[in-house]
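Below you will find the structure I want to go over with you.
Apart from one protein chain that is not included, each protein chain of the complex appears where it belongs.
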């Protein structure tokens, strides 16, 4: 017997056009390239049709590096190509609104990195446009797809924590402690990382009714219009729970620590991104010999883990992106809904509404209501 | 050679009169009885002269149990006894103001459990009365005397963390998750445990200029005037730092967790009461191979540890009271100042001013300035 | 109403004579002085009758400091006093055998610090003498009286871990890493701290059938007869379990870390002395969303905790001694057995038999059987 040519992978393809080639371009490309053999045999196959970016030599290099078939320095070319089904916007924040809106108008399914837009107004427009155009839409709140976060969501949904009482959400990094670090653009801690904390709060505790907030700029200069270094807020949720939502770029030693604690009538849970496989769980039982259990969320029957490795072979940061984008590619291929924990543009817009309310509250020094997303009701 | 009678302990005595015999009476009695042989040979010896309490059989039993020479059901008897130098008020919260004020007027040195009074107004009166009467005064914010907390204070004072940027302080317990638990009196989470969180914030980060706050009552009924289950606030410190200060009685699994994190320009520190011997320290250095160090603050040269046991023989909760009261007894005996980290009535009053501002902010929904303690300036 | 003289404490007394006044003398004195008001109202009261030690000014000072009624430079005086019921030997290791044997012969109840003697032979003699004299006898393996250790014992006894399979016990300190540190006497790591690791293994897993061991002396000089810095051994238990038992004085960063992990058919538990209130517990359940729970063993219904403070007010190192000696005083007063987890001289002798077998195994390079304690059978 001799070597036999492999049979072609007959699964349907979903054709991707990507705008941007930086850190997130790498993470998304890795996701598209990895999902076909991990989510086997059910998933569709992403086909990396084209990548666009401003600087020709860099976008050309990215195309070769990641295996895109073509490239362009003009993202309009992605929209003009009728083969491209998905427009994946991993460009800089100020480029989220325009190209994504154009892609929707061109009938593309749209993926957009966070924050969805620079303002709640723009984010809301994107949401409405996507709904109206009847395209799939995903805001890349990738931490929703960390298995431990998903397990937390399932526990809360199943009532395992009972009524949620109190909570705290915080995203802490340290790099802006160095005053020579490049300024985060355009809106500082709230936009760069705070939106993830807001989104985790919304995912796990629910929609937010009002916020009270303070901004601080000990390193950057607010007078020169430099973005905020840290934001601290109190959230009052529609469901009655309260919580803190904070983001700081000036916490020495916190490399990349998104963390939260949630307390309900039946138990409490904690998680942090620096040890992302572990969910700490306290279930109120009948005895005093109980405590927070370190659950390593890495078993075959855990959500989002099954397709990966055997028990205890832990996952890393990038897997949140792979899990997230695999769900999107599946939804496009099957023309079916995203999984219910995926963040749509509605979620991107709602996070922006919270962010804007936080800024307003901080400026005015008053508790500030978070407006509902027009066209939706709170419970949704 | 035969057994030789021991020489008498010739150290001066400080005569104690105590009001109350509950949990805190036990903790303080233990402190007074332990300090003479631990803080040897320098300290004075407390002499347990008299204990007062409402219920005769109980106060009589407490006298025998703890070795008080006499007892009474009327605390005025303590003030009438000219031998008694220190009036130690460990009675119920509503009994803090009246008896303590009377003790000051009687010229006694005064120790009072937290909260110093039921309102900032009363606490301020106590402060002014004590200063005017020129008596020693101590508010029992005992966690200032946990060695790890004291080390944190020293580090911050020495500039080891640089400028303080952000912080979070939280005191979490769980018992009120049970709706059948006895209601905390009179003011709920803020008064029962929140004042400790406020005091730690003031000790470590400094005086607070303004607060924004939310109260919540998912278990208790605010309509029936029941005390708050949880309070969440944002503090803006005079020094420019920001932080959260929270207290909750409804956090399942949190047995007794006062905890904080402080981030400065040169490093970060964390601590929690459930593992009270450990200070977690991050110092920004020149390399990336650094992280939060678990410092077991239990070496002979650590503050407040030396008189105790050899390296690594860890201390417990009660040692904070012993360390605190030993300092007070020393100050009385020597007629010298308390150690600079002891909480005086000024600190008790300042904590009450913050607490009142938190409540006001929560009710009004606006950022609320914390008034200065009359007769003092902020920097002090 | 005026101050009323306190009623006398009518509980029976147990009269103590102590040999030694160092670190352990302080710990035991603290225990005797604290137990009467903590273990109220049931316990007897220790009465500190006399203390003996070699150096007159020091023993005189200790008598005054700790409140002993008398002192002597000759421990025989303690035995000659018919009032003294308990001889508590906290003297240097070489003084454990002679005075304790004499005390037994004088009909005293005997407490002896670990190691019980310098050899298994002497320890066995003490055991037999005490049994024959029908006096109470206690080897001070105080860590048996840490609440978390006691809870572990109860869990194993109740079958909550099922059949014990594997285990590891280690006592690590660091001070001998400094080659200028005073040499531990007389037998090094095994005797100074290793006996505690052996005893925890025996308490929790059971009697040991055979050991295989290696000694190491990277800092000290074996050639000059200096004691061993570290010992590593494998234990095979009569019940079928295996485990490691190690002790090292040369582990930088390990201030005082006695630690163990035990794995059974139904679960696993871990503990360490540097965070002594916490027992980490894994119970095999029906789901994968389980993990090691950090149980803070500090609730009123936990063993050895009830008499102390409310939930979560954590205990320290010294409480193990207080709990242990309170049990002994109670047994003497009531002429009843020690609690079943107290270490008698039989346990002290059995630990010595294991220690001797470890040394023999290391020297010979062969698996070495641990002899049974003459006059007992293994199961006891």
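The chains carry the letters A, B and C, assigned in the order they are written, with residues numbered from 1 in each.
Just so it is clear, a residue touches a chain if its C-beta (ideal position, glycine included) is under 8 Å from a C-beta of that chain, and two chains touch if they have at least 3 such contacts.
As the structure is a prediction and not an experimental result, all values here were calculated from the model.
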{"item": "Contact residue for the chain not shown (choose from A:96, A:266, A:319 or A:367)", "value": "A:319"}
{"item": "Contact residue for the chain not shown (choose from C:282, C:328 or C:345)", "value": "C:282"}
{"item": "Residue, one of C:94, C:107, C:159 or C:240, that touches the chain absent here", "value": "C:240"}
{"item": "Option touching the unshown chain, where A:8, A:225 or A:286 are the choices", "value": "A:8"}
{"item": "Interface with the undisplayed chain - residues on subunit A", "value": "1-9, 23, 26-27, 29-30, 33-34, 36-38, 40-41, 50, 60-61, 63-74, 77-78, 81, 173, 175, 255-257, 273-278, 296, 298-299, 309-319"}
{"item": "Contact set of subunit B toward the excluded chain (per top definition)", "value": "151, 155, 278-279, 281, 288-297, 299-302, 311"}
{"item": "Subunit C residues that touch the omitted chain in the full complex", "value": "163, 165-166, 168, 170, 172, 177, 212-214, 216, 218-219, 229-230, 232-234, 236, 240-244, 246, 248, 250-254, 261, 263-268, 282, 284, 290-292, 365-367"}
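Simple rule for what comes next: only the chains that are shown with their structure count from here on.
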{"item": "Whole-Å gap separating subunit A and subunit C, where each centre is the average of the chain's CA atoms", "value": "54"}
{"item": "Inter-centroid spacing, subunit B versus subunit A (mean Cα positions, whole Å)", "value": "43"}
{"item": "Centre-of-Cα separation between subunit C and subunit B, whole angstrom", "value": "34"}
{"item": "Contacts with 2+ other chains: residues of subunit C", "value": "278, 296, 299, 311"}
